[in-house]
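With one protein chain removed, the remaining protein chains of the complex are shown where they sit.
Presenting chain A:
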């Protein structure tokens, strides 16, 4: 008596409806997490850019006209993120990030730019934040502009066919950019005195003091010859032999005359 009369096909309708719903969304959730590129890159994370690995060999079931977008979001926007908001709208514009647009979409490309398999030795990266020319241009909402702050941010790849999302990856881990400290925070004090410099100063000062003492001693004994000791020597006198003619020598020839 409590059961309501049901339509005879209701039981098969429900699963069919669910199946229709699923195919209507058509969203392929790929088990891939976007990661930063190899850490050998010096510019992996700067104060306004970061470098991601390209999603090579990830989007395998896409049609030819699908466009793969990169979504960059603040972590708070990840929970309520809706795939159906179209890129290029003010809600997804880079210029409004993060104030009016908590997530933006950029770096759109077709699968042709992510060929699989990747060539060995090739660096396959995406630099997020490299376009500075369109950063303030409101007519370019899909600009890959420099990030406004150190973050953190989370990213994912989203494939759209027209305006219908067909595949997406997982959200990445938190990506935090570098923060620049002011140069005034560098301690510029010297490292103190080195041992060599102290030794040099000490020894030279002592030697100079001894020499000054010697000079003072010299000046004190300059006038007095009282410093006579047995080993003083005389300057070799210049002895000039003078001819000494005595009277006798002169007078004798006169006397003989």
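The rule is short, and it goes like this: a residue touches a chain if its C-beta (ideal position, glycine included) is under 8 Å from a C-beta of that chain, and two chains touch if they have at least 3 such contacts; residues count from 1.
Basically, contacts and distances are computed from a predicted model.
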- Absent chain per UniProt: "V-ATPase proteolipid subunit C-like domain-containing protein", "Autophagy protein 5", "Tetraspanin" or "Serine palmitoyltransferase 1"? "Tetraspanin"
- Task: Write down which of A:49, A:95 or A:169 is the residue touching the left-out chain.
- Result: A:49
- Item | Touch criterion as defined above, residue of A:40, A:63 or A:80 at the omitted chain | A:40
- Positions on chain A where the hidden chain makes contact: 40-44, 46-49, 51, 123, 125, 127, 129-132, 145-146, 178, 180-183, 185-188, 190-194, 196-197, 200-201, 203-205, 207-208, 210-212, 214-215, 217-219, 221-222, 225, 227-228, 231-235
